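Heads up, the thing below is written out as structure tokens.
Removed: one protein chain of the complex. Kept in place: all other protein chains.
As written, the chains take the letters A, B and C, and residue 1 is the first residue of each chain.
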Amino acid sequence: MVTGRNESHSRRIRLGMVGGGNDAFIGGVHRIASRIDDQFELVAGALSSTPEKSRASGEALGLPRIYDDFKQLAIREARRKDGIEAVSIVTPNHMHFPAAREFLKRGIHVICDKPLTSTLLDARKMVKAVEASDALFVLTHNYTGYPMVRQARQMVAAGDIGTVRVVQVEYPQDWLTVEQDFKQAEWRTDPARSGAGGSTGDIGTHAYNLACFISGLEAEELAADLAAFVPGRQVDDNAHVMLRFKGGAKGMLWSSQVAPGNENALRVRIYGDKGGLEWAQEDPNYLWFTPFGEPKRLITRGGAGAGDEAARMSRIPPGHPEGYLEGFANIYSEAAAAILARRTGADPDPSVTYPTVYDGIAGVRFVAACVESSQKNAAWRKL
Amino acid sequence: MVTGRNESHSRRIRLGMVGGGNDAFIGGVHRIASRIDDQFELVAGALSSTPEKSRASGEALGLPRIYDDFKQLAIREARRKDGIEAVSIVTPNHMHFPAAREFLKRGIHVICDKPLTSTLLDARKMVKAVEASDALFVLTHNYTGYPMVRQARQMVAAGDIGTVRVVQVEYPQDWLTVEQDFKQAEWRTDPARSGAGGSTGDIGTHAYNLACFISGLEAEELAADLAAFVPGRQVDDNAHVMLRFKGGAKGMLWSSQVAPGNENALRVRIYGDKGGLEWAQEDPNYLWFTPFGEPKRLITRGGAGAGDEAARMSRIPPGHPEGYLEGFANIYSEAAAAILARRTGADPDPSVTYPTVYDGIAGVRFVAACVESSQKNAAWRKL
Amino acid sequence: MVTGRNESHSRRIRLGMVGGGNDAFIGGVHRIASRIDDQFELVAGALSSTPEKSRASGEALGLPRIYDDFKQLAIREARRKDGIEAVSIVTPNHMHFPAAREFLKRGIHVICDKPLTSTLLDARKMVKAVEASDALFVLTHNYTGYPMVRQARQMVAAGDIGTVRVVQVEYPQDWLTVEQDFKQAEWRTDPARSGAGGSTGDIGTHAYNLACFISGLEAEELAADLAAFVPGRQVDDNAHVMLRFKGGAKGMLWSSQVAPGNENALRVRIYGDKGGLEWAQEDPNYLWFTPFGEPKRLITRGGAGAGDEAARMSRIPPGHPEGYLEGFANIYSEAAAAILARRTGADPDPSVTYPTVYDGIAGVRFVAACVESSQKNAAWRKL
Partner (left out) sequence: MVTGRNESHSRRIRLGMVGGGNDAFIGGVHRIASRIDDQFELVAGALSSTPEKSRASGEALGLPRIYDDFKQLAIREARRKDGIEAVSIVTPNHMHFPAAREFLKRGIHVICDKPLTSTLLDARKMVKAVEASDALFVLTHNYTGYPMVRQARQMVAAGDIGTVRVVQVEYPQDWLTVEQDFKQAEWRTDPARSGAGGSTGDIGTHAYNLACFISGLEAEELAADLAAFVPGRQVDDNAHVMLRFKGGAKGMLWSSQVAPGNENALRVRIYGDKGGLEWAQEDPNYLWFTPFGEPKRLITRGGAGAGDEAARMSRIPPGHPEGYLEGFANIYSEAAAAILARRTGADPDPSVTYPTVYDGIAGVRFVAACVESSQKNAAWRKL
């Protein structure tokens, strides 16, 4: 029973938040994730798009310091001795860059929701802003925080499945099967706020990121056939994508928000010349390992066969399921490890890993390439 | 507990066999399938490519009449009063047409393994030969014989999932992950005998056929990216295919013989605007039905929610699993129903359904389109 | 791809049948099972309880020789040169002994459905009749014919799970959840025809037999708490049983016919000091093997890790599911191997294994002990 996440020993990191007001799903997720390992304390926020809503949401959460907007938050907190050390940005996609910029230039670390930005132009600016800043930038591709995802990545890197040949990744959901008018659906299907991609941006980026993260491969080009099945929808709600990776591996990616019966069914399968791996987000404590010519093996989080990378991402013994929030918390805890190292000028533990702005721009490029390819009748586009 | 297959009441149909000698997997499958519902009696054969082997195999099976080759079998049996009424052709693909022609022109019904032929030219000749003959032609796309496949088809046709939007079909195996030299592998990876397609011909045709059979849709065009991962392999061992169906539905098809951990993992998922269906060949007695906005339902063969089409294909109560051989036997029993109706000049029961020469040529076109598309960097090809 | 069942080389065994008329489920199962490996030919029968029904059922099947009752069948067939060599007895339980006796005393091999008899008195007579006869007696505890059951038994015997400590076996169904009036239910809930046990006799005997078969253990005593939940039911429809085995292992057995959602959910789990095994009848091509301190392994029929016992029971490659009928056919094929050896006076292959009259009387003792124990408030009863 190896479990790895230690509870915090240090002074908690002072955290601010942009976005994540009352009725936003992902804001609450970030807040819980930041608390689980007790390394952050949320002390300030500009949680909504108007000062009034921002105040109401902040008071509901009992936030010590509430600001009208992200700019005010950045400016004033930067001046305080006990100001925030890091900020979580959980707005709709088109606001990621404008908000992040304000904090980066003031040396405040940024933890930003994905996708990085709603446009490739913004993404390039974001890269520059990060490169020009002393602050850290962490993108919450949270699925990379799952212990068995780390386990899979470690096994591929160790050669357990040999040379990778085929990567099958899919991310079907069903919540946009019919027209929806609630807030979650609304901005996600509006290209001005979400970006040109629909399912490709919202979930396809996760799938693409995860495929690359686990396989250790870099995608070279893609051919995509996007569809908007729901009448009047302006962005894709289903995407069929063929992938070619550097070195010759090939893959398929399917993202869909119109596949009834699928709640959040992200799944990755990777096949090499010596074996295969299979992981499904909805049952995240399991990893199938299928060495060629041997019985299939089910590796469980914390169980026999799970290595140190999975252990480092875990809190409780095998058979006690960890879920989405713990996986998300792992991103926060990796961020904390890096931030704490910065406090003292030390190097973080070399095993600390989190998604960066470069993963972010790769995701935005993926969306852009999907849209372009689809407009050209699924012609290949470089990534 | 509705079960449907009645045991035979009539004189058994006299059956011959071409191919299927000692070490052929599929010959034995056909023989068992022909026996399960007691409607055929195997009385003659030319089971192998040489007279000596043919004799040895025939004697091992205790066949009453053994011939040197298929032509001799066709000629002599056609002359006998008690000659065969039908023949099963289970040779490598390139021999399907030459063999079938001999029987069709003599009015002997043909039950032929898939794919129809190894070339599109032969496929066209086969269609003509069938159209010119009074005899029936049945192609053993055996997966259409599974009760829950029939159930799925019936549900789609009844509108239970609404208008079909997305079809995801896959057929991964792992047995060709490394170079193999045994007989099953040998002819399947030789383009001269198997055709230009590797995984596309051997298993992709099944996947393609099944996707169309269940969805009731006709494919319009495809874009394919084929690979031969094993060094020296002359045909594809992995195929990534995007599909567009008439009416606007889209699909993906993946066939692979280099996916370790996959034995025979044919799986179909179909999504409409009202619900979804999912079926997996390795667990064939189950069908997931996921009406949008309702709990997921697991329909079992013979259980509540299974309709008359599934019942007609079943022999035993729910919870008593039927498998591959029973599904295969259903093709033989559908063939028997049609043949018995021919004996008397009656029309067969209108619910009798089996794959025809037109399904066969569709499969050969699918392989040809895959190969052509892939040679053109995955350009779209009409089907 | 090791597959084992060879197709028959010899003259088929001439088979008769007692019981199994038109609307009997299990008669059809026996007939299909006898055909699958082509080693039997059904040539005579007395299929029902009246001469008229017997004739009608026999004609529907196209039986060459139809008799009024089992006695006539036994007497007349015994006189023929081409008379039956074996008989299948598939009547309600109380007729097993009277019917079997007639064939045993005439040297005709008996393949008898389970449970052996409806009373312990009859069971003892059956043992004597078998011991006094030259003929073979095979009891169709068909679940012992599944390849992965053989695999499990072989692994336990080989010490793969160490010394067995705990055996958990269960067999829930739901078809008697409410009062039923169709034929299958009717005789099974009538103590005069079925015996004093309800679920214990009909399915508990299978569970008990399988637990002993796989574990290689002999049960020593049991404590049982039976219930008849459906008002007016005269036999148990739910049984909770604690078991103690010779040598110190302990077990639980649950049989139920009132557990909604369970179709035929026989499941066995066996734990030793080195590992565990788990097998479920509804998904019979899989066997979980869980060596202590190692990842869980899923062994598939015909796949890596499956041994020669499983292979000997198989016909087709892994991933091509075999089911209930093939498992049942394995009992028939084991019987055929023994019968064919008798023809020539040879010893059968030592690996040939089938349930005997001693397994049968053990099952009847199990039912009697359950009923007695339950009447004494679940006091322990020796087996």
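We take it that a contact is a pair of C-beta atoms (placed from the backbone, for glycine too) under 8 Å apart; a residue touches a chain by one contact, two chains touch by 3 or more.
A quick note: this is a predicted structure, and the numbers were derived from the prediction, not measured.
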* Structure fact -> Given A:A265, A:L287 or A:I331, the correct residue touching the omitted chain is A:A265
* Asked: Any idea which of C:G275, C:P321 or C:P355 touches the chain not displayed?
  -> C:G275
* Structure fact -> Touch assignment to the omitted chain, from A:Q173, A:T205 or A:N330, lands on A:Q173
* **Of C:S88, C:Q168, C:N209 or C:N264, the one touching the omitted chain in the full complex** => C:Q168
* On chain C, residues whose C-beta touches the chain left out of the figure -> 161, 165-166, 168, 170, 174, 177-178, 223, 225, 227, 229, 238, 240, 242, 244, 250-252, 254, 256, 258-262, 269, 271-276, 278, 288, 290-292, 296, 377-378, 380
* Structure fact -> Interface residues of chain A toward the undisplayed chain are 1, 3, 7-11, 25, 28-29, 31-32, 35-38, 60-62, 173, 175, 184, 262-265, 281-285, 300, 302-303, 315-326
* Kindly note down the residues of chain B that lie in touch with the hidden chain. => 289, 293-300, 303-305
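One rule holds in what follows: only the chains that are shown with their structure count from here on.
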* Determine how many degrees of rotation, between 0 and 180 and to the nearest 5, align the Cα atoms of chain A with the equivalent atoms in chain B. => 180
* Structure fact -> In whole angstrom, the CA-centroid distance of chain B from chain C equals 34
* Asked: So, what's the distance in Å between the C-alpha centres of chain B and chain A?
  -> 43
* Asked: By residue number and range, which residues of chain A touch two or more other chains?
  -> 296
